[in-house]
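Right, one structure below, let's go through it.
Chains shown are a subset, placed as in the full complex.
In this document, chain identifiers A, B and C correspond to the written order of the chains, with residue numbering beginning at 1 in each.
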Amino acid sequence: MNIGLLINEGPYSHQAADSAWQFAKAALARGHRIQRVFFYNDGVHNATKLTEPPQDDRHIVNRWSRLAEEHGTDLVVCVAAGLRRGLVEENLAPGFRISGLGQLVEAGIESDRLVVFGD
Amino acid sequence: MTQVAEDIEREAGAEAVVKKFMFVNRKAPHGTIYALEGLEVVLISAAFDQDVSLAFLDDGVYQLLKGQETKAIGVKNFSPTYRALEGYDVEKLYVERESLEARGISEQQLLVAVQVVSAGEMAELMEQQDVIISS
Amino acid sequence: MLHIVNKSPTERSALASCLAHARKGGAVLLIEDAVYAATKGSAAQASVERALRELPVYALGPDLDARGMGASVIDGVKVVDYGGFVDLVIEHRTSQSWL
């Protein structure tokens, strides 16, 4: 099946981004397709290439980039939510793209399932 | 069928998809941005010709209160936007009676016309949806 | 001490926990979404009224107004502006934010 994900919180601060990534990995392992991951609200902070978590911790942003690289997963950051929070094109990590909220509605239309991860 | 005809048919098929979208609002306004940014998704969704409805329950009913004056907190007052929803053909606004009652709010205090439903009816409405977006 | 609460009483347990720890000589200040607790008909009305017998309860006026609740404040709750917020912080040796 085609599954869309919506992520409303930034990395590290809330578990939402971790849960969503674990869900995406498990879905792919079961042969499903992640149609799109849409980052909204503080979720836009998942897309910055500037994070430097402690050495002994997971690297949430890089994990997303790897997902895009290995599975072609479409990682979309909301442009309006990004502007409000200072997430700009030049700081995007690999695999992410900035686009409009229409991409979220489209994910709802085109995916068989939409799962929301937030606070 | 030719490739072109197939493409056209597929596209027409895709365009014809009308899903039932429900936006579930359970957070109070102003303390967090969820109500405001949730409303922005609703406005965009109107352009997609889907069957859109909004549910207000728990603290979400506070979003619809009349008389919100945000000047003194220096924050944008987005509550008039709920009145503009009708112009976007977003007309299904469901508000849960139990949530209003637990907060001492009457329907007359709300800034738009809504359908007040019981928790049971709200649960039924949720079950009829194809997509539920909450924040 | 000054107890500061900023969470809606119907969404979170912060106010309940605060009121279980606030004592005579202290004060409670409701700001942001916690001002709903200071409004008539709220599920928290009874517990706020109970607290009022022991200590003063304040609510931030700008936050009440922002939420359309300026005219619905429970009798006995004192409404203050940001200046009054500052005064309360000065008046009490310590403050705790019940986040």
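For the reader, a short list of remarks on this structure follows.
In this text, a residue touches a chain if its C-beta (ideal position, glycine included) is under 8 Å from a C-beta of that chain, and two chains touch if they have at least 3 such contacts.
From a predicted model like this one, the values you see are computed outputs, not experimental measurements.
Only one copy of each distinct protein chain is drawn here, although the full complex in this structure file has the stoichiometry A x2, B x2, C x2.
The working rule: only the chains that are shown with their structure count from here on.
In terms of which chains touch, the assembly is arranged as an unbranched chain of neighbours.
Rounded to whole angstrom units, the spacing between the C-alpha centres of chain B and chain C is 30.
Between the Cα centres of chain A and chain C there is a gap of 38 Å. Multi-chain contact residues of chain C (touching two or more other chains) are absent. Chain B meets chain C in the complex at residues 27-32, 58-59, 62, 65-73, 75, 77, 79, 102-105, 109.
Taken together, the chain B residues at the contact with chain A in this complex read 14, 17, 19, 21, 33-34, 37, 40-41, 44-45, 47-48, 50, 130-135. On chain C, the positions that touch chain B within their shared complex are 6-8, 10-11, 32-33, 36, 39-43, 45, 61-63, 65-72, 81.
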